[in-house]
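All protein chains but one are shown at their positions in the complex.
Moving on, here comes chain A:
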Amino acid sequence: MNTIEREVDVLVIGGGTAGPMAAVKAKQAGPDLKVLLLEKAHVKRSGAISMGMDGLNNAVVPGFATPEQYVREITAANDGIVNQKTILAYAENSYAMIEELDRWGVKFEKDETGDYAMRKVHHMGTYVLPMPEGHDIKKVLYRQLKKNRIEITNRLVATRLIVGEDGRIAGTFAFDCRTGDFHVVRAKSVVLACGAAGRLGLPASGYLFGTYENPTNAGDGYSMAYHAGAELSGIECFQINPLIKDYNGPACAYVTGPFGGYTTNSRGERFIECDYWSGQMMQEFHNELSGGNGPVFLKLDHLAEETISTIETILHTNERPSRGRFHAGRGTDYRERMVEMHISEIGLCSGHSASGVWVDEHAATTVPGLYSAGDMACVPHNYMLGAFVYGRFAGVSAARHAQVHSHAAVAASQIEAERQRVWAPLLRESGLPPAQVEYKLRRMVNDYLQPPKVTKKMQLGLERFEAIREDLDLLHARNPHELMRAMEVHAIRDCAEMAARASLYRTESRWGLYHARVDYPERNDADWRVHVQLHKNAAGEMACFKRPLEPYVIAMDQDEHAAYQKLRIHKEAVPA
């Protein structure tokens, strides 16, 4: 196994959604810069949208919504804990990004006059733009990477960021998951776009890779940002999604909603007003699942044949094309049976909720020269379009930084220490198989962190995660592929500890089920209308602290603030 060193100007880690956009925009902002896109899998089919996407969840399109309305909607959906400037920056740039993607060849649904066919799914405004032919979005991105002559390396697993002696970012360490070669990539600026921490909780099936998120997104980015000294935020606001039971895909009530589909209890009655995913919606979902009217279903069996065929085409060819195969295996036909739903495993993902690396409205983290975008960067409810918009911000910011800074000096001891850590599982002659350690770790995450959250259980969970830290030094990999799994276990363990510590720190309940604390059941705005930040402190320990909210740039009225608190349909409101 060799050690390979190289030097670039801008390094983008992660070739899924935000990463390719960041690389293209960095190159366009600085055509003379050497831009490298480093990917763990293969850029052609990597990340959360490897098989495409069936729609935009948060399109701010003139005539349907204004940026100010969108900021108010997300401020309410995230129970007030937002840096509005970051959401406003997204919203103001959302439409220009849709137009650019349209020019690049991404297909959005349009009406007979050529206008975007917007749908209302959110509680207050209209933000959903379907993409029934959104299956080739990765191909569109790949063409742009080629057109802009972006250099790409596939199958390199980034392990830790390199931090210069002056505290600036200096590049990354990585290894090749096929050869085991150790890579040292020096850069003047780095964009982290590694996706969600999707392999945190264990799916109820017990299959390690049957996760909601692409399981390649194991939380590597969260762990790398943490060890580089970056602040993370909102980690306690978990990602939990309403999925088809046993299958890892969403039932997609918000896709079927405009066609007349909806979420029901076992009596076929609606119980939530709005199918847009929020912690409050998930709390109602949880209440219904565990109550006498459970479980919960997606109801389509009342719809006309043409409508059901259209829904099947959208849901079975896009984003999760194996869905039709799953239903066929269970004998579920939308025409005859409702689809049983359940709650997903927990994860960290700002694309859906709010957990991520703290970034400002230019995608800058708290580490000089380090930028972040996509599911792992804290801009609540940012989804795919937010990943593109912040990918653009991150690329431009990283290019500007690289144009005025040199490479930071790096201590040789840092390189040697990381090479030893990474190669250790391969050099050991025996030890623990990575899959077994991962299974146990993630089962403990389910046992101790799955909401509703209980203080004593989370403390016990922390003890278990500390014990598993000792096991990391016993991990054994028989080949570079197993080494990838072994190093992912390190990242998953870090994320589990972060999830427990941030959840213990915020002694109130907020965001519905995402942070429902049984022993602190009330929301407490007097003490907790703040961000909870998590970082590695001067003593090298994981610590939390409060960061005050920035003053809102868009004023909220009381009704708007409370809009997401009123999602349950009351019995008398249900038509007979």
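By definition in this document, a contact is a pair of C-beta atoms (placed from the backbone, for glycine too) under 8 Å apart; a residue touches a chain by one contact, two chains touch by 3 or more; residues count from 1.
To be clear about the criterion, contacts and distances are computed from a predicted model.
J.: Quick one: the chain not pictured, UniProt calls it what, "Succinate dehydrogenase hydrophobic membrane anchor subunit", "Ferredoxin", "MinD superfamily P-loop ATPase" or "Oligopeptide ABC transporter ATP-binding protein OppF"?
T.: UniProt lists the chain left out of the view as "Ferredoxin".
J.: Consider the whole complex, including the chain that is not shown, and state which of A:17, A:46 or A:256 touches that chain.
T.: A:46
J.: Touching the hidden chain in the complete assembly: which of A:63, A:114, A:329 or A:540 does that?
T.: A:329
J.: Give the residue, chosen from A:227, A:481 or A:523, that touches the chain omitted from the document.
T.: Candidates A:227, A:481 or A:523; residue touching the omitted chain: A:481.
J.: Which candidate, A:7, A:92, A:246 or A:333, sits in contact with the chain we can't see?
T.: Counting the whole complex, the residue in contact with the absent chain is A:246.
J.: For chain A, which residues lie in contact with the unshown chain of the complex?
T.: 41-42, 44-47, 50-51, 155, 177-178, 203, 205-211, 214-216, 246-248, 320-322, 325-326, 329, 481, 484-485
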